[in-house]
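All protein chains of the complex are present and in place, except for one that has been dropped.
Chain naming follows the written order as A, B and C, and within any one chain the residues start at number 1.
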Amino acid sequence: MITEDPRHQDIHEYLAEMEDIPGTRVFTAKRARQGYHMNQFAMSLMKDENRARFKADERAYMDEWPLTEDQKLALLARDYNRCLDLGGNVYFLAKLFSTDGLPFAEAVSTMTDMEFPEYRAMMMAGGRSPEGMRSIRANEAAAAAKKEDR
Amino acid sequence: MITEDPRHQDIHEYLAEMEDIPGTRVFTAKRARQGYHMNQFAMSLMKDENRARFKADERAYMDEWPLTEDQKLALLARDYNRCLDLGGNVYFLAKLFSTDGLPFAEAVSTMTDMEFPEYRAMMMAGGRSPEGMRSIRANEAAAAAKKEDR
Amino acid sequence: MARITAGVASSHVPLLGVASDFNKDRDDYFGPIFAGYDWTREWEKAEKPDVIILVYNDHASAFDMKIIPTFAIGCGERYKSADEGWGPRAVPDVEGHPDLAWHIAQSLVLDEFDMTIINEMDVDHGLTVPLSMMFGKPDAWPCKVVPLAVNVVTYPPPSGNRCWALGEAVRKAVESFPEDLNVQVWGTGGMSHQLQGPRAGLINKEWDNMFLDGLVGDSDHLRRIPHIEYLRETGSEGIEMVMWLVMRGALGKKTRALHRHYHVPCSNTAIGHMVLRPDNGEGLDMTGSDTVTAIAAE
Partner (left out) sequence: MARITAGVASSHVPLLGVASDFNKDRDDYFGPIFAGYDWTREWEKAEKPDVIILVYNDHASAFDMKIIPTFAIGCGERYKSADEGWGPRAVPDVEGHPDLAWHIAQSLVLDEFDMTIINEMDVDHGLTVPLSMMFGKPDAWPCKVVPLAVNVVTYPPPSGNRCWALGEAVRKAVESFPEDLNVQVWGTGGMSHQLQGPRAGLINKEWDNMFLDGLVGDSDHLRRIPHIEYLRETGSEGIEMVMWLVMRGALGKKTRALHRHYHVPCSNTAIGHMVLRPDNGEGLDMTGSDTVTAIAAE
(Lines give C-alpha, C1' and ligand atoms only; values in the text may rest on other atoms or scores of the structure.)
Protein backbone atom coordinates (compact mmCIF):
# COMPACT_ATOMS: atom_id res chain seq x y z
CA MET A 1 0.00 0.00 0.00
CA ILE A 2 1.28 3.44 -0.89
CA THR A 3 1.23 5.56 2.24
CA GLU A 4 2.66 8.70 0.75
CA ASP A 5 0.28 11.62 1.13
CA PRO A 6 -1.58 11.71 -2.19
CA ARG A 7 -2.60 15.35 -1.82
CA HIS A 8 -1.50 17.87 -4.35
CA GLN A 9 -0.74 15.24 -6.93
CA ASP A 10 -0.44 16.73 -10.38
CA ILE A 11 -3.70 16.30 -12.28
CA HIS A 12 -1.93 15.15 -15.45
CA GLU A 13 -0.10 12.34 -13.63
CA TYR A 14 -3.32 11.45 -11.86
CA LEU A 15 -5.27 11.18 -15.11
CA ALA A 16 -2.48 9.29 -16.86
CA GLU A 17 -2.54 6.65 -14.12
CA MET A 18 -6.28 6.27 -14.59
CA GLU A 19 -5.69 5.23 -18.21
CA ASP A 20 -3.24 2.53 -17.14
CA ILE A 21 -5.76 -0.01 -15.86
CA PRO A 22 -6.49 -2.95 -18.17
CA GLY A 23 -10.08 -3.31 -19.39
CA THR A 24 -11.25 -0.21 -17.54
CA ARG A 25 -12.52 3.21 -18.57
CA VAL A 26 -12.38 5.62 -15.66
CA PHE A 27 -15.09 8.29 -15.89
CA THR A 28 -12.84 11.33 -16.15
CA ALA A 29 -13.82 14.74 -17.50
CA LYS A 30 -12.87 13.66 -21.00
CA ARG A 31 -15.41 10.83 -20.90
CA ALA A 32 -17.98 12.83 -18.97
CA ARG A 33 -17.95 15.45 -21.73
CA GLN A 34 -17.99 12.97 -24.58
CA GLY A 35 -20.87 11.02 -23.09
CA TYR A 36 -22.82 13.94 -21.65
CA HIS A 37 -25.97 13.54 -23.72
CA MET A 38 -25.81 9.74 -23.79
CA ASN A 39 -25.80 9.72 -20.00
CA GLN A 40 -28.54 12.34 -19.79
CA PHE A 41 -30.59 10.27 -22.25
CA ALA A 42 -30.11 7.15 -20.10
CA MET A 43 -31.12 9.08 -17.00
CA SER A 44 -34.36 10.13 -18.67
CA LEU A 45 -35.39 6.45 -18.49
CA MET A 46 -35.97 6.90 -14.76
CA LYS A 47 -39.44 8.16 -15.70
CA ASP A 48 -42.10 5.58 -16.49
CA GLU A 49 -43.56 7.58 -19.40
CA ASN A 50 -40.12 7.95 -20.98
CA ARG A 51 -39.46 4.23 -20.65
CA ALA A 52 -42.76 3.56 -22.40
CA ARG A 53 -41.97 5.99 -25.22
CA PHE A 54 -38.48 4.56 -25.60
CA LYS A 55 -39.76 0.99 -25.75
CA ALA A 56 -42.38 1.93 -28.32
CA ASP A 57 -39.76 3.33 -30.70
CA GLU A 58 -36.17 3.34 -29.49
CA ARG A 59 -34.75 5.13 -32.48
CA ALA A 60 -37.40 7.87 -32.45
CA TYR A 61 -36.89 8.48 -28.73
CA MET A 62 -33.11 8.69 -29.12
CA ASP A 63 -33.49 11.08 -32.05
CA GLU A 64 -34.85 13.62 -29.59
CA TRP A 65 -31.41 13.74 -27.96
CA PRO A 66 -28.24 15.28 -29.40
CA LEU A 67 -26.48 11.91 -29.63
CA THR A 68 -23.94 10.98 -32.26
CA GLU A 69 -24.89 8.25 -34.71
CA ASP A 70 -22.22 6.03 -33.13
CA GLN A 71 -23.76 6.51 -29.73
CA LYS A 72 -27.24 5.67 -31.03
CA LEU A 73 -25.98 2.52 -32.75
CA ALA A 74 -24.08 1.39 -29.65
CA LEU A 75 -27.17 1.94 -27.51
CA LEU A 76 -29.49 0.17 -29.99
CA ALA A 77 -27.07 -2.77 -30.09
CA ARG A 78 -26.72 -2.73 -26.28
CA ASP A 79 -22.99 -2.81 -26.97
CA TYR A 80 -21.99 -1.54 -23.55
CA ASN A 81 -18.24 -1.62 -24.10
CA ARG A 82 -18.79 0.58 -27.11
CA CYS A 83 -21.06 2.81 -24.99
CA LEU A 84 -18.24 3.17 -22.44
CA ASP A 85 -15.83 4.06 -25.24
CA LEU A 86 -18.23 6.77 -26.34
CA GLY A 87 -18.43 8.33 -22.87
CA GLY A 88 -21.15 6.29 -21.20
CA ASN A 89 -21.04 5.68 -17.47
CA VAL A 90 -22.34 2.43 -16.05
CA TYR A 91 -24.53 4.09 -13.40
CA PHE A 92 -26.31 6.02 -16.12
CA LEU A 93 -26.41 3.09 -18.54
CA ALA A 94 -27.92 1.02 -15.71
CA LYS A 95 -31.20 2.84 -16.32
CA LEU A 96 -31.22 1.08 -19.70
CA PHE A 97 -30.42 -2.29 -18.08
CA SER A 98 -33.47 -1.75 -15.88
CA THR A 99 -35.64 -0.63 -18.78
CA ASP A 100 -34.71 -3.88 -20.53
CA GLY A 101 -35.46 -5.82 -17.34
CA LEU A 102 -31.95 -7.21 -17.45
CA PRO A 103 -30.32 -8.19 -14.14
CA PHE A 104 -27.36 -5.96 -13.37
CA ALA A 105 -24.80 -8.76 -13.24
CA GLU A 106 -25.99 -10.15 -16.55
CA ALA A 107 -25.72 -6.74 -18.20
CA VAL A 108 -22.24 -6.33 -16.75
CA SER A 109 -21.18 -9.76 -17.99
CA THR A 110 -21.87 -8.70 -21.59
CA MET A 111 -18.82 -6.43 -21.33
CA THR A 112 -16.52 -9.34 -20.50
CA ASP A 113 -15.32 -12.20 -22.69
CA MET A 114 -17.67 -14.59 -20.87
CA GLU A 115 -21.26 -15.68 -21.28
CA PHE A 116 -23.38 -14.99 -18.22
CA PRO A 117 -23.35 -18.57 -16.79
CA GLU A 118 -19.56 -18.61 -16.94
CA TYR A 119 -19.35 -15.11 -15.44
CA ARG A 120 -21.72 -16.11 -12.66
CA ALA A 121 -19.63 -19.20 -11.94
CA MET A 122 -16.51 -17.06 -11.76
CA MET A 123 -18.20 -14.78 -9.24
CA MET A 124 -19.38 -17.77 -7.17
CA ALA A 125 -15.79 -19.01 -7.13
CA GLY A 126 -14.53 -15.72 -5.67
CA GLY A 127 -14.49 -13.34 -8.61
CA ARG A 128 -11.86 -12.27 -11.07
CA SER A 129 -8.34 -12.18 -9.66
CA PRO A 130 -6.48 -8.84 -9.82
CA GLU A 131 -3.28 -10.71 -10.75
CA GLY A 132 -2.02 -9.40 -14.06
CA MET A 133 -4.91 -6.92 -14.23
CA ARG A 134 -3.40 -4.00 -12.35
CA SER A 135 -1.42 -2.04 -14.90
CA ILE A 136 -1.09 -1.92 -18.65
CA ARG A 137 2.43 -0.52 -18.37
CA ALA A 138 3.51 -3.17 -15.87
CA ASN A 139 2.09 -5.90 -18.11
CA GLU A 140 3.95 -4.50 -21.10
CA ALA A 141 7.18 -4.26 -19.12
CA ALA A 142 6.76 -7.86 -17.93
CA ALA A 143 6.09 -9.05 -21.47
CA ALA A 144 9.16 -7.20 -22.76
CA ALA A 145 11.35 -8.66 -20.00
CA LYS A 146 10.08 -12.13 -20.79
CA LYS A 147 10.90 -11.67 -24.47
CA GLU A 148 14.39 -10.47 -23.49
CA ASP A 149 14.88 -13.61 -21.40
CA ARG A 150 14.33 -15.87 -24.35
CA MET B 1 -9.58 44.95 11.91
CA ILE B 2 -9.51 41.56 13.59
CA THR B 3 -6.62 39.60 12.16
CA GLU B 4 -7.02 36.50 14.30
CA ASP B 5 -7.57 33.44 12.15
CA PRO B 6 -11.35 33.00 12.07
CA ARG B 7 -11.19 29.33 11.16
CA HIS B 8 -12.72 26.78 13.43
CA GLN B 9 -14.83 29.36 15.19
CA ASP B 10 -17.62 27.74 17.15
CA ILE B 11 -20.85 27.83 15.13
CA HIS B 12 -22.92 28.96 18.12
CA GLU B 13 -20.67 31.99 18.75
CA TYR B 14 -20.68 32.70 15.06
CA LEU B 15 -24.48 32.67 14.82
CA ALA B 16 -24.88 34.69 18.04
CA GLU B 17 -22.69 37.44 16.58
CA MET B 18 -24.85 37.50 13.46
CA GLU B 19 -27.85 38.41 15.62
CA ASP B 20 -25.99 41.35 17.18
CA ILE B 21 -26.23 43.73 14.22
CA PRO B 22 -28.84 46.49 14.54
CA GLY B 23 -31.60 46.51 11.93
CA THR B 24 -30.26 43.42 10.16
CA ARG B 25 -31.49 39.87 9.67
CA VAL B 26 -28.68 37.62 8.55
CA PHE B 27 -29.93 34.73 6.39
CA THR B 28 -28.89 31.88 8.65
CA ALA B 29 -30.28 28.34 8.57
CA LYS B 30 -33.00 29.33 10.99
CA ARG B 31 -34.31 31.96 8.56
CA ALA B 32 -33.64 29.85 5.49
CA ARG B 33 -35.86 27.12 6.92
CA GLN B 34 -38.59 29.45 8.12
CA GLY B 35 -38.77 31.23 4.79
CA TYR B 36 -38.16 28.25 2.52
CA HIS B 37 -41.47 28.30 0.68
CA MET B 38 -41.75 32.08 0.68
CA ASN B 39 -38.40 32.29 -1.08
CA GLN B 40 -39.29 29.48 -3.48
CA PHE B 41 -42.58 31.26 -4.24
CA ALA B 42 -40.69 34.50 -4.95
CA MET B 43 -38.28 32.66 -7.20
CA SER B 44 -41.15 31.27 -9.25
CA LEU B 45 -41.75 34.86 -10.41
CA MET B 46 -38.71 34.56 -12.64
CA LYS B 47 -41.03 33.00 -15.22
CA ASP B 48 -43.16 35.32 -17.32
CA GLU B 49 -46.24 33.09 -17.15
CA ASN B 50 -46.02 32.90 -13.36
CA ARG B 51 -45.71 36.66 -13.09
CA ALA B 52 -48.84 37.00 -15.22
CA ARG B 53 -50.77 34.52 -13.10
CA PHE B 54 -49.61 36.18 -9.90
CA LYS B 55 -50.59 39.63 -11.12
CA ALA B 56 -54.01 38.38 -12.20
CA ASP B 57 -54.80 37.06 -8.70
CA GLU B 58 -52.06 37.38 -6.11
CA ARG B 59 -53.92 35.56 -3.38
CA ALA B 60 -54.89 32.63 -5.60
CA TYR B 61 -51.34 32.25 -6.85
CA MET B 62 -49.92 32.31 -3.33
CA ASP B 63 -52.50 29.76 -2.18
CA GLU B 64 -50.74 27.23 -4.43
CA TRP B 65 -47.71 27.47 -2.12
CA PRO B 66 -47.39 26.11 1.42
CA LEU B 67 -47.05 29.60 2.92
CA THR B 68 -48.26 30.61 6.35
CA GLU B 69 -51.08 33.12 6.51
CA ASP B 70 -48.63 35.62 8.04
CA GLN B 71 -46.29 35.18 5.11
CA LYS B 72 -49.11 35.70 2.60
CA LEU B 73 -50.30 38.84 4.37
CA ALA B 74 -46.78 40.26 4.56
CA LEU B 75 -46.28 39.57 0.86
CA LEU B 76 -49.68 41.03 -0.13
CA ALA B 77 -48.86 44.16 1.91
CA ARG B 78 -45.33 44.32 0.45
CA ASP B 79 -44.23 44.67 4.08
CA TYR B 80 -40.65 43.63 3.42
CA ASN B 81 -39.42 43.99 6.97
CA ARG B 82 -42.14 41.59 8.01
CA CYS B 83 -41.16 39.30 5.12
CA LEU B 84 -37.58 39.29 6.42
CA ASP B 85 -38.85 38.44 9.91
CA LEU B 86 -40.73 35.50 8.43
CA GLY B 87 -37.64 34.11 6.70
CA GLY B 88 -37.58 36.01 3.43
CA ASN B 89 -34.30 36.81 1.76
CA VAL B 90 -33.88 40.00 -0.20
CA TYR B 91 -32.42 38.32 -3.29
CA PHE B 92 -35.50 36.13 -3.52
CA LEU B 93 -37.92 38.93 -2.62
CA ALA B 94 -36.28 41.00 -5.35
CA LYS B 95 -38.19 38.91 -7.90
CA LEU B 96 -41.32 40.49 -6.40
CA PHE B 97 -39.78 43.98 -6.60
CA SER B 98 -39.21 43.32 -10.30
CA THR B 99 -42.67 41.89 -10.83
CA ASP B 100 -44.05 45.12 -9.34
CA GLY B 101 -41.72 47.14 -11.58
CA LEU B 102 -40.31 48.80 -8.47
CA PRO B 103 -36.71 50.06 -8.63
CA PHE B 104 -34.50 48.10 -6.28
CA ALA B 105 -33.42 51.10 -4.20
CA GLU B 106 -37.02 52.23 -3.77
CA ALA B 107 -38.07 48.77 -2.60
CA VAL B 108 -35.14 48.69 -0.19
CA SER B 109 -36.02 52.13 1.16
CA THR B 110 -39.43 50.83 2.28
CA MET B 111 -37.61 48.83 4.96
CA THR B 112 -36.04 51.96 6.47
CA ASP B 113 -37.66 54.80 8.40
CA MET B 114 -37.33 57.09 5.39
CA GLU B 115 -39.42 57.86 2.36
CA PHE B 116 -37.65 57.15 -0.92
CA PRO B 117 -36.66 60.79 -1.75
CA GLU B 118 -35.06 61.14 1.68
CA TYR B 119 -33.35 57.73 1.34
CA ARG B 120 -32.05 58.68 -2.10
CA ALA B 121 -30.73 61.96 -0.74
CA MET B 122 -28.94 60.07 2.04
CA MET B 123 -27.31 57.79 -0.54
CA MET B 124 -26.27 60.78 -2.68
CA ALA B 125 -24.68 62.30 0.41
CA GLY B 126 -22.56 59.20 0.98
CA GLY B 127 -24.94 56.69 2.52
CA ARG B 128 -25.78 55.70 6.06
CA SER B 129 -22.91 55.94 8.51
CA PRO B 130 -21.94 52.76 10.37
CA GLU B 131 -21.43 54.84 13.53
CA GLY B 132 -23.66 53.48 16.28
CA MET B 133 -24.95 50.76 13.91
CA ARG B 134 -22.35 48.07 14.49
CA SER B 135 -23.52 46.16 17.53
CA ILE B 136 -26.69 45.87 19.58
CA ARG B 137 -24.70 44.78 22.63
CA ALA B 138 -22.20 47.61 22.27
CA ASN B 139 -25.06 50.10 21.93
CA GLU B 140 -26.74 48.73 25.05
CA ALA B 141 -23.48 48.83 26.99
CA ALA B 142 -22.90 52.41 25.88
CA ALA B 143 -26.44 53.38 26.88
CA ALA B 144 -26.01 51.72 30.28
CA ALA B 145 -22.67 53.47 30.83
CA LYS B 146 -24.24 56.80 29.92
CA LYS B 147 -27.07 56.21 32.39
CA GLU B 148 -24.51 55.35 35.08
CA ASP B 149 -22.68 58.61 34.38
CA ARG B 150 -25.70 60.70 35.16
CA MET C 1 -24.97 17.00 23.85
CA ALA C 2 -25.20 14.80 20.81
CA ARG C 3 -22.54 12.10 20.55
CA ILE C 4 -21.32 9.60 18.00
CA THR C 5 -21.67 6.17 19.54
CA ALA C 6 -20.81 3.89 16.66
CA GLY C 7 -19.72 3.58 13.08
CA VAL C 8 -21.21 1.07 10.69
CA ALA C 9 -19.71 0.10 7.35
CA SER C 10 -21.63 -1.76 4.69
CA SER C 11 -21.73 -2.48 1.01
CA HIS C 12 -24.94 -1.19 -0.61
CA VAL C 13 -25.42 -3.47 -3.63
CA PRO C 14 -28.87 -2.79 -5.21
CA LEU C 15 -29.55 -6.53 -5.49
CA LEU C 16 -29.68 -6.71 -1.69
CA GLY C 17 -32.64 -4.35 -1.83
CA VAL C 18 -34.32 -6.62 -4.36
CA ALA C 19 -33.64 -9.68 -2.16
CA SER C 20 -35.12 -7.92 0.85
CA ASP C 21 -38.15 -6.51 -1.01
CA PHE C 22 -38.99 -9.87 -2.61
CA ASN C 23 -38.29 -12.06 0.43
CA LYS C 24 -35.32 -13.89 -1.01
CA ASP C 25 -33.05 -12.87 1.84
CA ARG C 26 -32.80 -16.35 3.33
CA ASP C 27 -32.39 -18.38 0.15
CA ASP C 28 -29.16 -20.21 -0.68
CA TYR C 29 -27.65 -17.26 -2.47
CA PHE C 30 -28.57 -14.43 -0.13
CA GLY C 31 -28.78 -16.37 3.16
CA PRO C 32 -25.04 -16.21 3.93
CA ILE C 33 -25.01 -12.49 3.14
CA PHE C 34 -27.96 -11.54 5.32
CA ALA C 35 -26.83 -13.87 8.12
CA GLY C 36 -23.82 -11.61 8.58
CA TYR C 37 -26.17 -8.75 9.43
CA ASP C 38 -28.27 -10.65 11.99
CA TRP C 39 -26.03 -9.66 14.87
CA THR C 40 -26.17 -6.03 13.82
CA ARG C 41 -29.97 -6.02 13.57
CA GLU C 42 -30.25 -7.23 17.16
CA TRP C 43 -27.58 -4.82 18.29
CA GLU C 44 -29.34 -1.88 16.58
CA LYS C 45 -32.57 -2.77 18.43
CA ALA C 46 -30.69 -2.32 21.67
CA GLU C 47 -28.71 0.73 20.56
CA LYS C 48 -31.78 2.68 19.39
CA PRO C 49 -29.86 5.38 17.55
CA ASP C 50 -31.74 8.65 17.15
CA VAL C 51 -30.01 9.69 13.96
CA ILE C 52 -27.82 8.06 11.33
CA ILE C 53 -25.44 10.27 9.39
CA LEU C 54 -25.49 8.13 6.29
CA VAL C 55 -22.53 8.57 3.97
CA TYR C 56 -23.36 7.22 0.54
CA ASN C 57 -23.14 8.09 -3.09
CA ASP C 58 -25.88 8.87 -5.51
CA HIS C 59 -25.82 6.58 -8.55
CA ALA C 60 -27.15 8.97 -11.19
CA SER C 61 -30.50 9.22 -9.40
CA ALA C 62 -30.79 12.60 -7.62
CA PHE C 63 -27.89 14.19 -9.49
CA ASP C 64 -27.52 14.04 -13.23
CA MET C 65 -24.63 15.48 -15.23
CA LYS C 66 -25.95 19.04 -14.87
CA ILE C 67 -24.71 19.35 -11.32
CA ILE C 68 -22.09 17.25 -9.54
CA PRO C 69 -21.48 18.14 -5.88
CA THR C 70 -18.40 16.66 -4.21
CA PHE C 71 -19.97 16.68 -0.74
CA ALA C 72 -23.72 17.25 -0.39
CA ILE C 73 -25.58 17.21 2.91
CA GLY C 74 -29.32 16.64 3.05
CA CYS C 75 -31.02 19.21 5.26
CA GLY C 76 -34.60 18.36 4.23
CA GLU C 77 -37.55 17.05 6.23
CA ARG C 78 -37.90 13.80 4.28
CA TYR C 79 -36.69 11.93 1.22
CA LYS C 80 -38.50 9.53 -1.09
CA SER C 81 -37.01 6.42 -2.62
CA ALA C 82 -35.79 7.13 -6.16
CA ASP C 83 -37.06 5.39 -9.28
CA GLU C 84 -33.84 3.89 -10.62
CA GLY C 85 -35.45 2.47 -13.71
CA TRP C 86 -37.66 -0.27 -12.30
CA GLY C 87 -39.91 1.87 -10.09
CA PRO C 88 -39.10 3.13 -6.57
CA ARG C 89 -38.34 0.53 -3.89
CA ALA C 90 -41.32 -0.17 -1.64
CA VAL C 91 -39.57 1.06 1.49
CA PRO C 92 -40.67 3.73 3.95
CA ASP C 93 -39.81 7.37 3.26
CA VAL C 94 -36.61 8.44 4.93
CA GLU C 95 -37.15 11.03 7.61
CA GLY C 96 -34.48 13.70 7.84
CA HIS C 97 -33.23 15.61 10.86
CA PRO C 98 -33.06 19.18 9.57
CA ASP C 99 -32.02 20.64 12.95
CA LEU C 100 -28.95 18.45 13.19
CA ALA C 101 -28.26 18.50 9.45
CA TRP C 102 -28.27 22.29 9.18
CA HIS C 103 -26.14 22.51 12.31
CA ILE C 104 -23.60 20.13 10.81
CA ALA C 105 -23.72 21.90 7.45
CA GLN C 106 -23.08 25.31 9.01
CA SER C 107 -20.33 23.95 11.22
CA LEU C 108 -18.62 22.19 8.29
CA VAL C 109 -18.58 25.36 6.20
CA LEU C 110 -16.97 27.24 9.10
CA ASP C 111 -14.39 24.45 9.20
CA GLU C 112 -13.66 25.11 5.53
CA PHE C 113 -15.49 22.20 3.93
CA ASP C 114 -17.16 23.46 0.77
CA MET C 115 -20.48 21.76 1.32
CA THR C 116 -23.45 21.73 -0.99
CA ILE C 117 -26.70 21.96 0.96
CA ILE C 118 -29.59 19.94 -0.43
CA ASN C 119 -33.15 20.54 0.71
CA GLU C 120 -35.07 18.34 -1.71
CA MET C 121 -33.99 15.09 -3.33
CA ASP C 122 -34.81 11.44 -3.78
CA VAL C 123 -32.47 8.84 -2.32
CA ASP C 124 -31.40 5.71 -4.16
CA HIS C 125 -30.18 2.22 -3.20
CA GLY C 126 -26.93 3.71 -1.91
CA LEU C 127 -28.90 5.00 1.06
CA THR C 128 -31.90 2.67 1.33
CA VAL C 129 -30.11 -0.69 1.02
CA PRO C 130 -27.99 -0.13 4.16
CA LEU C 131 -31.19 0.79 6.04
CA SER C 132 -32.77 -2.51 4.91
CA MET C 133 -29.68 -4.47 5.89
CA MET C 134 -29.51 -2.97 9.38
CA PHE C 135 -33.25 -2.62 10.16
CA GLY C 136 -35.05 -5.21 8.03
CA LYS C 137 -38.57 -4.30 6.89
CA PRO C 138 -40.27 -2.04 9.41
CA ASP C 139 -43.32 0.10 8.54
CA ALA C 140 -41.20 3.14 9.28
CA TRP C 141 -37.44 3.45 9.71
CA PRO C 142 -36.66 3.47 13.45
CA CYS C 143 -34.51 6.60 13.31
CA LYS C 144 -33.88 9.77 11.40
CA VAL C 145 -31.26 10.08 8.71
CA VAL C 146 -28.91 12.84 7.61
CA PRO C 147 -27.85 11.92 4.06
CA LEU C 148 -24.27 12.82 3.21
CA ALA C 149 -23.70 12.23 -0.49
CA VAL C 150 -20.15 11.94 -1.83
CA ASN C 151 -19.29 12.11 -5.52
CA VAL C 152 -17.51 8.89 -6.49
CA VAL C 153 -18.83 8.75 -10.06
CA THR C 154 -17.14 11.61 -11.93
CA TYR C 155 -13.37 11.84 -11.45
CA PRO C 156 -11.73 12.85 -9.28
CA PRO C 157 -13.74 11.96 -6.21
CA PRO C 158 -12.50 13.55 -2.98
CA SER C 159 -9.25 12.10 -1.66
CA GLY C 160 -9.26 9.56 1.15
CA ASN C 161 -7.55 12.15 3.30
CA ARG C 162 -10.28 14.70 2.60
CA CYS C 163 -12.99 12.15 3.43
CA TRP C 164 -11.32 11.26 6.71
CA ALA C 165 -10.95 14.96 7.57
CA LEU C 166 -14.62 15.49 6.77
CA GLY C 167 -15.42 12.75 9.29
CA GLU C 168 -13.32 14.49 11.90
CA ALA C 169 -15.20 17.73 11.29
CA VAL C 170 -18.55 15.90 11.41
CA ARG C 171 -17.59 14.57 14.84
CA LYS C 172 -16.80 18.07 16.06
CA ALA C 173 -20.10 19.34 14.66
CA VAL C 174 -22.16 16.56 16.28
CA GLU C 175 -20.49 17.16 19.64
CA SER C 176 -21.43 20.83 19.52
CA PHE C 177 -25.12 20.08 18.93
CA PRO C 178 -26.91 20.85 22.19
CA GLU C 179 -29.66 18.21 22.04
CA ASP C 180 -28.97 14.83 23.62
CA LEU C 181 -28.85 12.53 20.60
CA ASN C 182 -27.45 9.08 19.99
CA VAL C 183 -25.82 9.43 16.57
CA GLN C 184 -24.26 6.77 14.38
CA VAL C 185 -22.22 7.39 11.27
CA TRP C 186 -22.50 4.87 8.46
CA GLY C 187 -20.06 4.54 5.62
CA THR C 188 -21.47 2.65 2.66
CA GLY C 189 -20.47 1.28 -0.74
CA GLY C 190 -17.62 -1.03 -1.67
CA MET C 191 -15.96 -3.37 -1.23
CA SER C 192 -14.18 -4.81 -4.31
CA HIS C 193 -16.24 -4.44 -7.45
CA GLN C 194 -15.93 -3.44 -11.05
CA LEU C 195 -19.15 -3.02 -12.99
CA GLN C 196 -17.74 -2.15 -16.39
CA GLY C 197 -15.56 -3.38 -19.19
CA PRO C 198 -13.60 -6.58 -19.76
CA ARG C 199 -12.21 -6.47 -16.22
CA ALA C 200 -15.69 -6.58 -14.62
CA GLY C 201 -16.09 -8.99 -11.73
CA LEU C 202 -12.74 -8.22 -10.14
CA ILE C 203 -12.57 -9.13 -6.45
CA ASN C 204 -9.59 -8.77 -4.12
CA LYS C 205 -10.26 -10.45 -0.81
CA GLU C 206 -6.82 -9.82 0.57
CA TRP C 207 -6.98 -6.10 -0.07
CA ASP C 208 -10.56 -5.81 1.22
CA ASN C 209 -9.61 -7.55 4.45
CA MET C 210 -6.51 -5.43 4.82
CA PHE C 211 -8.83 -2.43 4.53
CA LEU C 212 -11.20 -3.86 7.16
CA ASP C 213 -8.23 -4.48 9.45
CA GLY C 214 -7.08 -0.91 8.97
CA LEU C 215 -10.35 0.55 10.20
CA VAL C 216 -9.70 -0.91 13.65
CA GLY C 217 -7.30 0.53 16.20
CA ASP C 218 -5.50 3.84 16.20
CA SER C 219 -3.75 3.95 12.86
CA ASP C 220 -4.83 6.43 10.22
CA HIS C 221 -2.82 4.98 7.36
CA LEU C 222 -5.93 4.25 5.28
CA ARG C 223 -6.46 7.97 4.69
CA ARG C 224 -3.32 8.08 2.59
CA ILE C 225 -4.30 5.40 0.05
CA PRO C 226 -4.42 7.11 -3.35
CA HIS C 227 -7.39 6.59 -5.66
CA ILE C 228 -5.35 4.63 -8.17
CA GLU C 229 -4.71 1.94 -5.59
CA TYR C 230 -8.44 1.37 -4.99
CA LEU C 231 -8.97 1.11 -8.74
CA ARG C 232 -6.05 -1.20 -9.49
CA GLU C 233 -6.60 -3.45 -6.50
CA THR C 234 -10.37 -3.54 -6.01
CA GLY C 235 -11.94 -2.57 -9.33
CA SER C 236 -13.21 0.70 -10.67
CA GLU C 237 -16.17 0.84 -8.28
CA GLY C 238 -14.00 -0.11 -5.29
CA ILE C 239 -13.37 3.64 -5.03
CA GLU C 240 -16.63 3.77 -3.04
CA MET C 241 -14.57 2.69 -0.03
CA VAL C 242 -13.36 6.28 0.42
CA MET C 243 -16.82 6.87 1.88
CA TRP C 244 -16.03 4.48 4.71
CA LEU C 245 -13.23 6.83 5.67
CA VAL C 246 -15.72 9.60 6.46
CA MET C 247 -17.26 7.21 8.98
CA ARG C 248 -13.86 6.16 10.33
CA GLY C 249 -12.71 9.78 10.65
CA ALA C 250 -15.83 10.54 12.69
CA LEU C 251 -14.93 7.92 15.32
CA GLY C 252 -11.86 9.70 16.64
CA LYS C 253 -8.36 8.42 17.17
CA LYS C 254 -9.07 4.85 18.14
CA THR C 255 -11.75 2.28 17.35
CA ARG C 256 -12.66 -1.24 18.34
CA ALA C 257 -14.53 -3.71 16.10
CA LEU C 258 -17.70 -5.24 17.55
CA HIS C 259 -18.68 -7.19 14.47
CA ARG C 260 -17.26 -8.06 11.08
CA HIS C 261 -18.63 -9.82 8.04
CA TYR C 262 -17.22 -10.50 4.59
CA HIS C 263 -18.75 -12.49 1.78
CA VAL C 264 -18.22 -13.05 -1.94
CA PRO C 265 -20.22 -12.65 -4.09
CA CYS C 266 -23.31 -10.52 -4.21
CA SER C 267 -24.00 -9.92 -7.88
CA ASN C 268 -20.66 -8.41 -9.05
CA THR C 269 -19.53 -7.32 -5.61
CA ALA C 270 -17.73 -8.36 -2.44
CA ILE C 271 -19.88 -7.67 0.60
CA GLY C 272 -18.13 -6.12 3.58
CA HIS C 273 -19.75 -5.08 6.80
CA MET C 274 -18.35 -3.91 10.10
CA VAL C 275 -19.57 -2.36 13.32
CA LEU C 276 -17.09 -0.11 15.08
CA ARG C 277 -17.06 1.69 18.39
CA PRO C 278 -15.06 4.79 19.11
CA ASP C 279 -12.54 3.76 21.76
CA ASN C 280 -11.20 7.00 23.16
CA GLY C 281 -12.52 6.75 26.70
CA GLU C 282 -16.18 7.21 25.71
CA GLY C 283 -17.05 4.26 27.97
CA LEU C 284 -19.39 2.60 25.48
CA ASP C 285 -20.53 -1.01 25.72
CA MET C 286 -17.89 -3.00 23.85
CA THR C 287 -19.80 -6.28 23.73
CA GLY C 288 -19.35 -7.70 20.28
CA SER C 289 -20.61 -10.60 18.26
CA ASP C 290 -19.30 -13.99 19.38
CA THR C 291 -18.07 -14.94 15.98
CA VAL C 292 -16.61 -13.10 13.11
CA THR C 293 -18.26 -14.43 9.98
CA ALA C 294 -15.73 -16.35 8.01
CA ILE C 295 -14.45 -15.12 4.70
CA ALA C 296 -16.52 -16.87 2.08
CA ALA C 297 -14.96 -19.30 -0.32
CA GLU C 298 -11.81 -19.76 1.68
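Basically, a residue touches a chain if its C-beta (ideal position, glycine included) is under 8 Å from a C-beta of that chain, and two chains touch if they have at least 3 such contacts.
Computed from a predicted structure; not experimentally measured.
Counting contacts over the entire complex, the absent chain touches A, B, C. Remark: the omitted chain is touched by one listed residue; of C:E77, C:E95 or C:E120 this is C:E120. Of the listed residues C:H59, C:H97, C:H125 or C:R162, the one in contact with the hidden chain in the full complex is C:R162.
In the complete assembly, the contact with the undisplayed chain comes from A:R33, out of A:R33, A:R59 or A:R137. For chain C, the residues touching the absent chain in the complete assembly are 65-72, 106, 109-110, 112-121, 154-159, 161-162, 165. By the touch criterion stated above, the residues of chain A touching the omitted chain are 7-12, 14-15, 28-29, 32-33, 36.
Remark: the residues of chain B touching the chain excluded from display are 1-7, 9, 14-15, 17-18, 21-29, 32, 36, 39-40, 42-43, 45-48, 51, 80-81, 84, 89-92, 94-99, 101, 103-105, 108-109, 111-113, 119, 122-130, 133-135.
As a convention for this text, only the chains that are shown with their structure count from here on.
Chain geometry summary: the mean Cα position of chain A and that of chain C are 24 Å apart.
Rounded to a whole number, the gap between the C-alpha centres of chain B and chain C is 40 angstrom. Multi-chain contact residues, meaning those touching two or more other chains, do not occur anywhere in chain C.
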